[in-house]
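Worksheet: the structure to be examined is printed underneath.
For subunit A:
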Amino acid sequence: MITDLGQFKEDSPMSGTLRMERMPHIWCPGCGIGSEVNAFAEAVKRSGIDPKKLVVVSGIGCTGRVAGYVDFDSIHTTHGRAIPVATGIKLANPELTVVVFSGEGDLTGIGGNHLIHAARRNMDLVVICNNNFTYGMTGGQVTPTTPSSAIASTTPYGNYEYPFSLPFLADAAGATYVARWTSMHVRNLTQSIEEALARKGFSFIEVISPCTTLYLRRNRLGDGVDMLQNYQENTVLKHGCDTRETAIDFSGKIVIGKFVEKDKPTYLEAVDKCCVKLVGDDYQLYGKTVPEREAEEKAEKERVAARRAAVLAEEAEANE
Partner candidate 1 sequence: MSTQEIRFSGFGGQGIIRCALITGKALSLYDDKFATMTQSFGPEARGSACAAQLVVSDERVLYPYITQPGILMALSQEAYDKYYGELPKGGVLIVEQDLVKLHSDHADLALMRVPATRFAEALGNRLFTNLVALGFFTAVTEVVTADAMKKALPGLVPDRFLKINLRAFEKGYEHGLQLMGQGAAESVS
Partner candidate 2 sequence: MNFVSADPRGVDAGPHFMDGDHALAEGALAAGCRFFAGYPITPSTEAAERFAERAPEVGALFIQMEDELASIAALIGAAWGGKKVMTVTCGPGFSLMVENIGLAVMTETPLVIANVQRGGPSTGLPTLTAQQDMMQAKWGPHGDNAIIALSPDSPQECFDLAIEAFNLSEFYRVPVIILTDETVGHMHEKVVIPPADQIQVVPRNNYSGPKEDFRPYKFDGQGGHPMTQAGDGYNFHITGLVHDERGYPVMTPEQGKTVVTHLMEKINGNADKIVRLAEDQVDGADVVVVSYGITSRIAVKAIQDARNEGIKVGSLRLITIWPFCETRIRELAGKVKAIVVPEINYGQMVLEVERCAAGKCEVISVNHCGGAVHDPEVILDAIRKASK
């Protein structure tokens, strides 16, 4: 046990990733969001990307608070608008890696239109969607993913709406990377986020997560530990699974895995292509030609690879 909090903060592997001065956070006991943030932090570290060039954007809600806790450039936007804000920041400075970290109510309810259009454009963003089947911050109302028959404060007699299957939605809208994990699958999640950070295009990662205070309690599903055990027992790993087969029942099995990974020009690549055709090779965006930007990107990629190699070597050494 550690008694010196200052020392703990300093020694914690999360220092440099979390705004330690803002800890402890506001999330409930047994909530999965913290575990996801661990996975995210680990993925960022292993990815080798320059933390200075990473931006985290959140919407509103419990998961919306992630932006406020991570020690990167971060924006806590209005409800549902994380993706368009992230779009703006990415397009304003294409060198940045932009991650949207928000909840399913925020991203697929009020912000649903933005999600499908960013996916359609193959906007170069990583979207991590915490799906806990409820609006937590406002007291446990039904969301677009709440399974049929589940109880929420606004479906007190059971949910009679049809829920979204988010991987299917993202896939249908044009996302080029789609995966689903649970907050218990922190290792797989870390790997998925790492892959998403390293690639170009619209990546959508759904993370099924327990809302202990509201969803679990109201539906008599036990506590966080019970739910994580449930995730352990009732998930089926199916990489490449047809996203039409990823619907979630109230008590059925949950399909997890990496469902989609494909290459398609991103929005900015499409802009470049069109503009070079129009203006010629000296076409510039924000004063830089395409070859100039490509050279910079290549150089940065090499630095990223070197940093990543160093992290992995250090890890290997530690495990010797």
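Just so we're on the same page, a residue touches a chain if its C-beta (ideal position, glycine included) is under 8 Å from a C-beta of that chain, and two chains touch if they have at least 3 such contacts; residues count from 1.
Behind the choice of candidates: all candidates are chains of the complex that A comes from, given by their letters.
Bear in mind that the values here come from a model prediction, so they are computed numbers and not experimental data.
Touch between subunit A and the candidates 1 or 2 in this complex is found for 2 only. Only residues 19, 22, 52-53, 55, 57, 67-68, 71-78, 80-81, 83-93, 95-96, 113-114, 117, 267, 271, 274-275, 278-279, 283-287 of subunit A touch candidate 2 when the two sit together in their complex.
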